[in-house]
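Take a look at the structure set out below.
Of the protein chains in this complex, all but one are displayed in their positions.
Chain IDs A and B follow the sequence of writing; residue 1 opens each chain.
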Amino acid sequence: MAKDRNEMLQYFLKNKEFITILENEKICPTSISFSEPSTNLLVEAMKKMILSYCLDDSNLQTQKKINALISSEVKNS
Amino acid sequence: MIISSISMKNFQCYSGEHESNTLHFSDGLNLIIGDNGGGKSKLYDAFYWVIHNQVFQSDQRQMINTRIYKDNLISDKAKADCQIGDTVSAEVTLIVTSTGDKKYKLERIFKATKLADREWEADTDSTMLISEFLHTKWNLLPSAKYSHIINRVIPGHIKPYMWFQGEQVDSLMDLADSTALSQVVNLLSDISDYDDLISIATNGASRANKELKKHKSTISSDEAKSKSLNTQLESCDNNIDKLNNQIDVCDQQIETAKLKVEELISKVDDAEAKAKYKSKKKVLKDEYNSLEKQLLNANNNSSKGLFRKHWVLKNISPFFKKFDDKYKRYTIKHNEKVNAGKANEIKLPLNMPRPVHVEQMIEDESCYVCGRSAPKGSEAHEHIISLIKREPAKDIFENDFSNEFESLYNNNLRYGVAIDGIDESIKNNFKNIIDIKNRLTKTANEIKEIDSQFDILIEEDKSEDILGSYKQHTENKEKFDRNKTKLLRELEIALKEKEDIQSKIDNLVTGEIDKVKEAADFIFSNLEKLAKSTKQHVFESIISELEEFSNEIFKDMTEKNASIKGQIKFKKLANGVYIPEIVDSDGYIINSPNDSNIILVKLALIMAILTARAKWSDNYSLISDAPTSKMAENYTFGFYKTLSNRFKQSIVTTYDFLEDDRKEALNKFNIGKVYQIEPSSPAGDSDNRSDLSVNIREVLL
Partner (left out) sequence: MISLQEKFGNLKPGYMQKYKDFIDQVAQFGGGAEGDKYTQAKSFSNTYELYIYAFFIGLYNDKRIDITDEDKLTSFWEMKNWKPEELTNSLLTCAIAVSDFDMNSIEEKDNDFISKQIRLVKSEIEAFANGGLELIKSEIDQDPELLEDDMYFIKLLST
């Protein structure tokens, strides 16, 4: 089966634990998509993880991409 | 792909050429009706052999390979008719049609040469040929393409659910096997993708955590101590992992023991008494649990009451009085100092009475303290006005703490009334707790009483094994429960220890922590948690979808049978796995000795798997040998109806509808082709296998 990143994202967004985190950060789950950048680092990191995985990147590549994202976001903040 | 036809040449009992052993199939339910020993299973063998090069050996009840079965594959009649030195072959040809209307021919051939009367020189293995029909003729495909074509006829991973014999159904879906449903979910979905995500996040989290630890060590005020603490932390983590694993094992043991106990209860003869016991016990258990919760709450509340309801101030009055006296003495002295040398001596502290009240007194021209009137211009009126016009005394005290002391005094005043009610409040709380405790004891005794009645019920039961096993499994369950409690306690201690070590490490840190490292640790550990819980969420939604489908199918299949009232429930065990059960309307397991129920459930489950998400039922043919063999006759109708409605094509051998008057019922199904097969021995000796062939007759409805 092909890896469907949108389906995966939707499953993450239906996860109660994630919904609670989003509620605390005052982020509406329906506002999250691959096309709309979020100001929340965790949301962006999760999107990066799904994207990279669905592009068939290796596990290490995926981790590196997430690390790069964290590093640039923290330095810019 | 859909199967268009199968033909056999000298394959087991199907002696003779392809032409006389051909069956054509169309969409819908295709039936091959035959009596026992009529060649049904050998036909199923033919399907299986073409694709998998194996046949079912009934003596050993297992599939065996051509390399072992050898010339037994060849019809005895063909072998008997063969001359020494001649070669004879067993062949099966399957013609399949793809959705794009492409036709493929799959042939398997096995040859043997007769050396002497009972001596054969056989090929070491069979040969497979696959051709594609193009324009006007069959063109042989290169063997590299074979596995692809075969996979389109029946993919390996769904074969067990799509091609099966009636007697396999039981083992196909082992309801007691807690991993069975997980396997199905893996099969049905891309859930393994989430395992990959978990692995990415877990590795990332572990790296980020290591990095952060290392970083904290380098900015530690005592690097050696940090290092040693980190080593301690690591061993603590290992211990926590170990304990968590042990708890998992324990959970599994508890579930197994629980299932065994349930199973044994269902074996007790007196079904009515058993049912009564169960429902009564359930009510009491629920009540007991709720009381336990109430007691926990009450106890929690009462320990909170010490502070929130100020019970701790129970005997405080004399000490408050002592403070009041001291405060009074202080105020007198304090005010004496403030007013020293002033002609118009006001002994009240500043802002006392409150300015808002003083203003009202001036307006009303009356003193609220003594009640006398103070008309404008009078001395009394001037005196009241002087109350607000006061300035704080300057430089009289090194420090003026009067406001702070006053606020302490007021603090105690506020408690005054509440303190009077403390005795009553404590009394009520005690009463409530004693009351709950009494009810708990009463309920526990009732449960005990029911249990002992149930023990008697079991003791009176005919079989001693049941009593022994019941006691054994009950004891086991209790033992595992105790073990789990012990492990949980150890885990709690280990977690606390971990927290302590972590805070010691953090305390040693001097200077600023690298924000990127800190963020990476936070993000990855959260991603790990989220990936894990999302996988669980996906798993649970597939499970519930499957449960819904199974019940829909189960309902369809049992529509005509009022005696079955159960439904399929996927029960979640403490260790997170699900097992399918049939339960009655109250949620109790129906574990009836009547096999057909179980078979129906299993078939409903299999059909649910095949018709759910991937819609395999639309793309592949279901082939089954006597699926209703273990099913009571009155359930078969529902089964066939469901099969014919929900599967694009099914090919089923059966002895149902053998009698002509029963064939009428077939018109109610979405029926494909129907054949009747029967063995034929022209010389009249039905035991003589070298005279055996099969007559195939299409039944026209």
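Going forward, a contact is a pair of C-beta atoms (placed from the backbone, for glycine too) under 8 Å apart; a residue touches a chain by one contact, two chains touch by 3 or more.
None of the values given here were measured: they were computed from a predicted structure.
In the whole complex the chain that is left out makes contact with B.
Within the set B:172, B:191, B:367 or B:433, the residue that contacts the chain not displayed is B:433.
In the complete complex, the hidden chain is touched by one of B:118, B:308 or B:389, namely B:308. Considering B:84, B:283, B:348 or B:408, the position touching the chain not shown turns out to be B:408 (whole complex).
For subunit B, the residues touching the absent chain in the complete assembly are 296, 299-300, 302-308, 310-316, 319-320, 322-323, 325-327, 330, 333-334, 397-402, 404-405, 408-409, 411-412, 414-415, 426, 429-430, 433, 492.
Keep this in mind: only the chains that are shown with their structure count from here on.
Taking each chain's centre as the mean of its C-alpha atoms, subunit A lies 26 Å from subunit B.
Residues 1, 3-4, 8, 11-12, 14-18, 21, 41-42, 45-46, 49-50, 53, 59, 62-63, 66-67, 70-71, 73-75 of subunit A are the ones touching subunit B in the complex. Residues 189-190, 193, 196-197, 199-201, 203-204, 207, 515-516, 519-520, 523-524, 526-527, 529-531, 533-534, 537-538 of subunit B are the ones touching subunit A in the complex.
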